[in-house]
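Every protein chain of the complex appears in place save one, which is left out.
We just call them A, B and C in the order they show up, numbering each chain from 1.
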Amino acid sequence: MIRVQREDFDVGVEVAAFSAGDAGVGAICTFVGLVRGGDGNGVTAMTLDHYPGMTERQMAAIESEARSRWPLSDVLVIHRFGRLEAGARIVLVATASAHREAAFQACQFLMDWLKTRAPFWKLEHTPGGDRWVEAKASDDALAERWDG
Amino acid sequence: MIRVQREDFDVGVEVAAFSAGDAGVGAICTFVGLVRGGDGNGVTAMTLDHYPGMTERQMAAIESEARSRWPLSDVLVIHRFGRLEAGARIVLVATASAHREAAFQACQFLMDWLKTRAPFWKLEHTPGGDRWVEAKASDDALAERWDG
Amino acid sequence: MKVLYFAWLRTRIGLGEEEVTPPAGIADVAGLIAWLKERSPGHQTAFADLRAVRVAVNQDHVGFDHPVAAGDEVAFFPPVTGG
Partner (left out) sequence: MKVLYFAWLRTRIGLGEEEVTPPAGIADVAGLIAWLKERSPGHQTAFADLRAVRVAVNQDHVGFDHPVAAGDEVAFFPPVTGG
């Protein structure tokens, strides 16, 4: 399940509802990405630009790919857009499977592909002005480990 | 932080309290292990035996090892013992870091080492009787990837 | 043809969306970009370094050699940075 929203989400509520009542689930892996701030980078907030329509399409395609690669009982991806203050949640990925390795790997895969394929762009707000975040080669490298 | 307890835990409450207010945290990875039941394995419940005292020592040592390997802002491990019904939560591992790869890897490492080093033993209850779960070679293999 | 701009391409061009009618002969993304660059100094700046530009046609990531036609939705943006 995919959600793209401006509103915050409650990790506890989402995880409680996630894969509830599925007796075959033995492992749930969850990842939450947050706006880092404070520690010297000077970021007080960021604004997430996105491409409505394509975002949902890409995220659905990424979910399908994960389900085709691992035996997953359930998948949840929530990605926010708009202005987010330092410390705010940006993204939640949750995966449920019979076994832990599938849950862990699918969760990492989903994050790696979201980072490199989902049409979101971060604009950081700092006391010195705004700056668009540049894509990281390290993210490309992490995404490429799932190729082939 | 390490907890060994008979009582259930609330993932939402634990994760909400986890690494709260630390502006340097950009990534939180969470893993929950559950008692699988229903689907043909006939397991209706299990009882987790453990070695009080050594359990806490081993878990604290495993947490220290994770913190020495990755730059973690926070670590939480909760492991239950006693009788657990099918679908019940067994273990929660949460890791917080500036970056997602450290959070993911440390969370996997903690689960792999818990599985192979923390003194817990699972007794499965089935309609046909009780049986002690045997250690899996696949768990040893997963733990060994962190060696050297 | 609808053309969309995101992130710093939108900032440099000064708009997020425009409806354009390229002349016949503009058959692919590369041709469209060359034509769009003539529309304003902002377009010129935004498309100055194509290594930093990605493109989607009808909401699928494609290469610069991908065909474009009337009725397409073509989006230009930098490498994505979500997650």
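The criterion applied here is as follows: a contact is a pair of C-beta atoms (placed from the backbone, for glycine too) under 8 Å apart; a residue touches a chain by one contact, two chains touch by 3 or more.
What you are looking at is a predicted structure, and each value in this text was computed from that prediction instead of being measured.
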| item | value |
| --- | --- |
| Contact set of the excluded chain (shown chains only) | B |
| Residue, one of B:27, B:48 or B:66, that touches the chain absent here | B:48 |
| Residues from chain B at the interface with the omitted partner, ascending | 33, 48-51, 53-54, 57-58, 79, 90-91, 111, 114-123, 132-135, 139 |
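Keep in mind that, in the parts below, only the chains that are shown with their structure count from here on.
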| item | value |
| --- | --- |
| Chains touching both chain B and chain C, listed by label | A |
| Inter-chain centre distance, chain B versus chain C - centres from mean C-alpha coordinates, in Å | 49 |
| Centre-to-centre distance between chain C and chain A (centres being mean Cα positions), rounded to whole Å | 26 |
| Multi-chain contact sites of chain A, meaning residues that touch two or more partners | 33, 111 |
| Numbers and ranges of chain C residues touching at least 2 other chains | none |
